[in-house]
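Omission of a single protein chain aside, the complex is shown with its protein chains in their original locations.
Chain lettering (A, B and C) follows the sequence in which the chains are written, and residue indices restart at 1 in each chain.
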Amino acid sequence: VFQEDEYRLGSVCNPDPQVRRRATEHLLECVEIAAATGSPTVSLWFADGTNYPGQDDITARQQRLAEALSEVYAALPEGIGMLLEYKLFEPGFYTMDVPDWGTSLVHCLALGDKANVLVDTGHHAPGTNIEFIVASLLRLGRLGGFHFNSRFYADDDLLVGAADPYQLFRIMNEIVAAGAHLPGSGVAFMLDQCHNVEEKVPAELRSVMNVQEATAKALLVDREALRSAQAEGDVMAANAVLVDAFSSDVRPLLAELRQEMGLGPDPLSAYASSGYAERARAERAGGAGQGWGG
Amino acid sequence: VFQEDEYRLGSVCNPDPQVRRRATEHLLECVEIAAATGSPTVSLWFADGTNYPGQDDITARQQRLAEALSEVYAALPEGIGMLLEYKLFEPGFYTMDVPDWGTSLVHCLALGDKANVLVDTGHHAPGTNIEFIVASLLRLGRLGGFHFNSRFYADDDLLVGAADPYQLFRIMNEIVAAGAHLPGSGVAFMLDQCHNVEEKVPAELRSVMNVQEATAKALLVDREALRSAQAEGDVMAANAVLVDAFSSDVRPLLAELRQEMGLGPDPLSAYASSGYAERARAERAGGAGQGWGG
Amino acid sequence: VFQEDEYRLGSVCNPDPQVRRRATEHLLECVEIAAATGSPTVSLWFADGTNYPGQDDITARQQRLAEALSEVYAALPEGIGMLLEYKLFEPGFYTMDVPDWGTSLVHCLALGDKANVLVDTGHHAPGTNIEFIVASLLRLGRLGGFHFNSRFYADDDLLVGAADPYQLFRIMNEIVAAGAHLPGSGVAFMLDQCHNVEEKVPAELRSVMNVQEATAKALLVDREALRSAQAEGDVMAANAVLVDAFSSDVRPLLAELRQEMGLGPDPLSAYASSGYAERARAERAGGAGQGWGG
Partner (left out) sequence: VFQEDEYRLGSVCNPDPQVRRRATEHLLECVEIAAATGSPTVSLWFADGTNYPGQDDITARQQRLAEALSEVYAALPEGIGMLLEYKLFEPGFYTMDVPDWGTSLVHCLALGDKANVLVDTGHHAPGTNIEFIVASLLRLGRLGGFHFNSRFYADDDLLVGAADPYQLFRIMNEIVAAGAHLPGSGVAFMLDQCHNVEEKVPAELRSVMNVQEATAKALLVDREALRSAQAEGDVMAANAVLVDAFSSDVRPLLAELRQEMGLGPDPLSAYASSGYAERARAERAGGAGQGWGG
């Protein structure tokens, strides 16, 4: 039986207890692998959901999810945390079993301190204010990390910052305001993107640069001026503090910083001139030849 | 100072502590009135939010909200509960301080058992699965009640069931499945609508009828057949159980029931033939005349 | 070169004239096949679009599209029409070259009377009023046909009528009001769905039944009462005419009709008892066995 067939009606939320058992065993194996490889987190996203009203019982599925999570959580060794990701829709088109941050948080609260919410920036309904969710989770000490990407419509998985750089800046502004960009904050920053029309490595480099630029701009925010304008209820002035930081061109600053670190000022040029792409292509061609020929 | 001016930047979340104090005092007065009038609940919706990034600190506002709620909650006499309503946007166009069920739930959990979430069916982002939220809150014992209405776009406040009768049915299906339609369930069912182009009393009657029809259909759902099809993973059959109930015409049944209760079979005809509208109009014309003439 | 690679940046809108040429040749071949097979329409949907701002010139792509369409249109033999489908997003996540009915219509108007708009019910932005588009295209004589399906979020491709049966009824109501359900109206009614969790043939049967029920309800609308209430500006009464038709249970009527036509009253039972599924499975198993064994 192919995995997609077995999990057609869900994994840990499947109505069939045998399928749920196999899915949970698989998760427990992941915990073992995390322990063996020294990974600090087990990050969970479930493709579980339903397509049609009545297809399954919403509440029963929540209960099954809670049971599986509880078993996996209990198996976490010292020093390994759990991240629970939410997603509005897809592959489930009627319900997803963890569709929003509220559902993820409810499960994390039931599990304990080591379970936290993972925010994928492409997994929200239109109009959702993501930085509000980030700020709320930070306030509760429950922001586990990010899957960064950007979107114009749904879970488009474009380069982070490509669709709405101001939104990325506002997210990083909440992160910086809370000190969550500092080492030891416990927030995991990850990319989760899909490169259909662009070269993969340059796309990843550009993504990292976009997050760097947004972070640099967030660090430029004059927090004292911001607090003061907010306290006085001066809307235009308070907004201007953020906008001024965002309107700044931080690229020369970042280039300088890279050079101070002994790196090329522009990662994309450095990559292009490194010859890595050509080397990798050559090696893979050879490797593939051997592989298939063997 | 007009209220709208004073509360321009928020009520209990306002950056100005004096405004917050006045807003909290007002809420405490509401609790007193509820006690004096025997109202079982104090239902809170806050028009608090911001229009521009940076206008105010998201986290500080959550803190202020938590403090005000805590003070009001502490003042609740025995037997009076608190409902906390959420709304995605409007009047705040950048943030609302309670934009979603997650935020409302977080505050209710911090307050205690007497604070529960109020679901206004028009206060969600496009694509939000409302019955999922209803089922989740029922599972957690935290569904406080409803503001019923319907919408095609935003908070349109049309007659409940007018935009998507199947959605209303699915909501009532979760309610009925959990027994929350029964007296003593503690869930408050309220209408919150706006009648711009239609007559108000008939519109309210029709709204009640729409909820009655959706409830009747939910009661027709063959729960044993549903559970059995769900357990077998028979998607088409499980969905068909719901659809069959929804496709049934429950109007004759409800007409019969009304007649058994000594009422007219059709509330709208009964209202029209009662002469109430004409009497009310005549009385008000007189009353208004006296009022303005006095 | 695989097709997906070649068409990575578009087919007839591709910046590369050679790729465009191949795509257009492919379309011309389709016209020939249509002529050879007696198909009355060539139905076009383009996966063309872009993922990133600046990736390509929006206007230049429209021009390329217009040129290809014009060449294909010119090749249409007597009696064969062209349908141009639109889709908001996917696979293009920044632009689609035909994202909405307006764009499709603009191209059809430029081409001539034989080019008409195809409406896929899952290809709109949230909140789009599809029956308004249907009514507008009917008024202009430019509705070419439908790809029926239903959706809660995006292009979910669920069974038509499964997500919002009232919407399907409202669409069919515009069709019936304009007489476009009658033979010779020139409107093509097609299903375009994806069955991930349900059995395919029963799903297709159910879809046809859903369209039949919506059409039957639309035929029940008391058009004289509707017109009269609309003319008097009686909002509640006019709406009630539609709602009454929708609330009616047309299943017995349709069952009767099927029996009069010598068919089983319930297509799903008839299918189940026909043994077709088992026969097909057996035949395919044999065929596949031979195929793989050969």
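Before moving on, here are some points about what is shown:
Heads up, the rule we're going with is that contacts are C-beta pairs under 8 Å (C-beta built on N, C-alpha and C of every residue); 3 or more make two chains touch, one makes a residue touch a chain.
Note that this is a predicted model, so its numbers are computed, not measured.
For the chain that is not shown, the touched chains among those present are A, B, C, taking the whole complex. Note on the undisplayed chain: of the listed residues A:D16, A:E90 or A:E198, the one touching it is A:E198. Summary of contacts with the chain left out: across A:P91, A:G127 or A:G186, the touching residue is A:G127. Seen across the whole complex, the unshown chain contacts chain B at 8-9, 50-53, 55, 88-91, 93-94, 126, 151-154, 156, 158-159, 162-163, 196-198. Where chain C meets the missing chain, the touching residues are 9, 15-16, 51-60, 62-63, 88-89, 94-95, 99-103, 105-106, 109, 124-129, 131-133, 135-136, 138-140, 166, 170, 174, 177-178, 226-227, 230-233, 235, 238-243. Interface with the hidden chain, as seen from chain A, comprises residues 126-127, 129, 152-153, 162, 164-167, 197-199, 202-203, 206, 213, 235-236, 239-240, 246-249, 251, 268.
The rule is simple: only the chains that are shown with their structure count from here on.
Superposition on CA atoms relates chain B and chain C by a rotation of 180 degrees, given as a multiple of 5. Here the spacing of chain A and chain B, counted between their Cα centres, is 34 Å.
Counting only residues that touch two or more partner chains, chain A has 9, 51-53, 55, 88-89, 94, 126.
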